[in-house]
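Supplied in structure tokens, the structure appears directly below.
Missing here is one protein chain; the remaining ones are kept as they sit in the complex.
Order of writing sets the labels: A, B and C. Residues in every chain begin at 1.
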Amino acid sequence: MLGYTIGRQCYDLYHNGDAVRFRRGLIMIIVMQENATQQDVEDVVKRIKDFGYSTRILSGEFRTVVAALGDARDKARLQALESLKHVESVMPILKPYKLCSREVRAENSIIDVKGVKIGGDKLVVMAGPCSVESKEQLIETGKSVLASGAAILRGGAFKPRTSPYSFQGMEEEGLKLLKEVSEATGMPFVTEVMNPRDVELVHKYTDIMQIGARNVQNFSLLKEVGKMEKPILLKRGLATTIDEWLMSAEYILSEGNNKVILCERGIRTFENATRNTLDLSAIPVVKEKSHLPIIIDPSHGAGYWQYVAPMALAAVAAGADGLMIEVHWKPEEAFSDGPQSLKPPKFEALMKNVRKVAEAVGRSV
Amino acid sequence: MLGYTIGRQCYDLYHNGDAVRFRRGLIMIIVMQENATQQDVEDVVKRIKDFGYSTRILSGEFRTVVAALGDARDKARLQALESLKHVESVMPILKPYKLCSREVRAENSIIDVKGVKIGGDKLVVMAGPCSVESKEQLIETGKSVLASGAAILRGGAFKPRTSPYSFQGMEEEGLKLLKEVSEATGMPFVTEVMNPRDVELVHKYTDIMQIGARNVQNFSLLKEVGKMEKPILLKRGLATTIDEWLMSAEYILSEGNNKVILCERGIRTFENATRNTLDLSAIPVVKEKSHLPIIIDPSHGAGYWQYVAPMALAAVAAGADGLMIEVHWKPEEAFSDGPQSLKPPKFEALMKNVRKVAEAVGRSV
Amino acid sequence: MLGYTIGRQCYDLYHNGDAVRFRRGLIMIIVMQENATQQDVEDVVKRIKDFGYSTRILSGEFRTVVAALGDARDKARLQALESLKHVESVMPILKPYKLCSREVRAENSIIDVKGVKIGGDKLVVMAGPCSVESKEQLIETGKSVLASGAAILRGGAFKPRTSPYSFQGMEEEGLKLLKEVSEATGMPFVTEVMNPRDVELVHKYTDIMQIGARNVQNFSLLKEVGKMEKPILLKRGLATTIDEWLMSAEYILSEGNNKVILCERGIRTFENATRNTLDLSAIPVVKEKSHLPIIIDPSHGAGYWQYVAPMALAAVAAGADGLMIEVHWKPEEAFSDGPQSLKPPKFEALMKNVRKVAEAVGRSV
Partner (left out) sequence: MLGYTIGRQCYDLYHNGDAVRFRRGLIMIIVMQENATQQDVEDVVKRIKDFGYSTRILSGEFRTVVAALGDARDKARLQALESLKHVESVMPILKPYKLCSREVRAENSIIDVKGVKIGGDKLVVMAGPCSVESKEQLIETGKSVLASGAAILRGGAFKPRTSPYSFQGMEEEGLKLLKEVSEATGMPFVTEVMNPRDVELVHKYTDIMQIGARNVQNFSLLKEVGKMEKPILLKRGLATTIDEWLMSAEYILSEGNNKVILCERGIRTFENATRNTLDLSAIPVVKEKSHLPIIIDPSHGAGYWQYVAPMALAAVAAGADGLMIEVHWKPEEAFSDGPQSLKPPKFEALMKNVRKVAEAVGRSV
């Protein structure tokens, strides 16, 4: 029970006179072992002070706890005290993300992408092919998703592929096609950036820069996009906890870019009937913890087109701020992710149902 | 080697003249290693025939494949051929569940519980406390969930608890209370059975017998409830694939009881913000593979009451045939699962939204 | 960090005057929300007292914590307080298992099976076929594993199979064969029991009763074998944490049978190159937390015979008290688990290496 209840703790402990009080600022509590002597406790206190923290001793009949107060940035040094012989454990008790937390900003963040608002009452649907493959493919797919109600075009120009022998994307050529189709249709577009060296290039063309699931903890890349102006769509990793994902968002916000859109796209589990396991509970959890908008990508989550529509509707019912859906005019010829792509008529049918479910939960599309 | 990965295949292979054809009846293909001699192949063929199968040899330039045809029941013996020196792998290629598969029955099964139909257009909501604790608790909770639109009462009399020191349930006393409240409210009820020794006792009282997540592969228990007449609600285990879950349902059907209701309640993953990870993609996957109805338990899936409503609505949007929700008149006094139980007013509010989302996807409650 | 460090905590908190002290007996701490009023705190205190606990208030500048002290058995009722509006979280802080914990018994438990001692310096190897299939199979395999150095014979008479159409074991006939071969070779034997109804029957024949991975939380079965006299080999479940596994052992000990041997056999993860992921770190973790012996089953852990020997040697190096290995005279004809079974000559070769590694870490075989 503890494993999953205390991870969410965000309180700060403060000792004052004959009582224990909680206040922001505390970083860690250090639990001494039962047989620790006063000398051992003093030794721990001295080390904590040497790290620049103030301390509060909570001594007891059998055991003593030392609370360390100060700047969270250096808390790994406190964690290391766990190696001391008479220390039983060291427990961090400050929520590690700040800027993206609800406590810092109670109302929802709404991110404006050329007039399309993400995070408000109106749901935003991003749709398009996995990879940009040709002008014809992109313009046809773009027109059709626009007609069905998509607000943002998606398409990959730089592709992260498990195999070095797979199609790696059209690169700048693809960016140009995206820009062209975006201008022709009036839809802003989102595309992935993988390499810090490409950040400026992609930023020059795109309206939203996407960080893919495999780069969710590529901290060098997060820092670079955090310095840019345009919104960032940050996908959750295959094995990233929600707290770690918010910490990755924090990397971007801490560099000055607070226009982050979170995107759940399935986590890796033992189940193999689907490509990944789409964790829709991330929606209410993120909404509770953070002010950032969250959208859902059921295409990667499910991995097979026939499961995409039910999962998209479920996402809307659970409170998602939008959807990202792979649509391809000819999935059977797609260079990547064909099996999970919808054909335009299927996407159009889905959008009708998305509207109905959105209304049922008090939203619009 | 592939025994564990390819088990999802449902095609049958049949060799005929100069071609390879597919037909029901084939069980395994045995792939020989590149350096296998004709003698090695003949040895394998002889062994397969000794097991009572017929064979088809698919010899090739570099490698030979032997297909074994016959009765699937004994296929583990074929799997064992993988131990032979010149065999590279043995692959089963027959869908292992039959009676619960869509191929056997194309239309949805509808299960009638005293007039409440599960699996049809109308969603069925089962609600009530985790544990039966007292007559007053049960009657008050029962009346309130009925008033809000629940069709079936839930309540545990035998409780599977991680710790031997936790409350283990009111046992037969609890069954009597369930029966009494069921009769007073007119709602049929569902309750768990854990021990083969208790099957007859529980069957005497209850309307639906529940097999809990921890017993999903308690094959002795599955066989016993498969011999009973009343419907079975079979929860998915914490680490059970959808295929294994359907195999557990198959145990029940193969004993003669085809009134099985599947219930997804969350699987175990690395994420700890929720108690489990509710796998809503199980809904479209089960609907594709099986004719059995599937309901969702968002209470155990999420583990915290504030996430229950969004996940319940998501389940309805994804096509679930019903919901199982923990409601307690005083969650803060519950003997078990208090944190994930809704209070009656929250449940009433949820039911209003369930109706709206159900309508949006063409269902009713 | 907290997720995995605090799960191991076993301290009790006690507040005394101007300090916080730790003592066994405390069960939970209840953290109030920042905006909780004195009235809210008093309400929580009253509820805790009504449950029969005494309380200590740790009031603070911004937040108040209430510690509840008393009998751990009813702690789920305290957990339920998390549902209250002004309660932020409820945290259990008492190690939930007692009888199997190192704190209760500092020295290793050594379990005597007809003179074979499990848990001492000498490693115990259990070997034999997955399923008992015939007298000839069992006697030949038994003789060969005895000759190679196995101390205990293994063989399944009741088989838990994913599919109802697979071979389900020879049942009592198999028990008789095991008894016969055990007497002929002088080796005690271990065999699985799945159904509470079969406990007496299996107990009559066997020397060690095995609880399989799928039944690790079959609490009815655990209670029944806890009432018997003979040692119990308790396999870890596919998705059972080490703490939950120890809680399952606690079920057996709490019924009076303290002769429990733990057996790690692989957990379920996303990796599919092996049948399961053998978690050898369970060895040092269990050794730290509990006085019970732990053995390793590399056959189920790896799932393919060619990985069994390296994993067996690794288990010995990590400090396991023994091994359980599937050996079959003709794996290619085995009714179950053929791919992971060793042939007698491979087992003999393995035992020679087991001896060398055991000596390297100061043990013998």
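One rule holds in what follows: a contact is a pair of C-beta atoms (placed from the backbone, for glycine too) under 8 Å apart; a residue touches a chain by one contact, two chains touch by 3 or more.
Since this is a predicted model, take the numbers as computed values, not measurements.
Looking at the complete complex, one finds that the omitted chain is in touch with A, B, C.
Only one residue from C:I267, C:L292 or C:L323 touches the chain missing from this view: C:I267. The residue touching the chain not shown here, chosen from B:N195, B:T269 or B:N353, is B:T269. Listed by residue number, the positions of chain C touching the unshown chain are 3-5, 7-8, 239, 241-243, 267, 269-274, 277-285, 288, 301-302, 306-307, 310-311, 313-319, 353, 356-357, 359-361.
Within the complete assembly, residues 3, 47, 72-77, 79-84, 87, 90, 96-97, 160-167, 194-198, 214-215, 217-221, 223, 237-239, 244, 247, 250-251, 254-255, 268, 272, 275, 303-305, 331-339, 341, 343 of chain A touch the chain that is not shown. Seen from chain B, the chain kept out of the figure touches residues 1-2, 5-6, 8-9, 11-14, 16-23, 31, 34, 57-65, 88-89, 268-270, 272.
Criterion: only the chains that are shown with their structure count from here on.
Taken as a contact graph, with one node per protein chain and an edge wherever two chains touch, the assembly is complete, since every chain touches every other chain. Top contact pair of chains, counted by C-beta pairs, is B-C. In this assembly, the chain whose C-alpha centre lies farthest from chain B is A. Separating the centre of chain B from that of chain C, both taken as means of CA atoms, is a distance of 26 Å.
Per-chain CA centroids place chain A at a distance of 37 Å from chain C. Residue positions 5, 239, 272 of chain B each touch two or more of the other chains.
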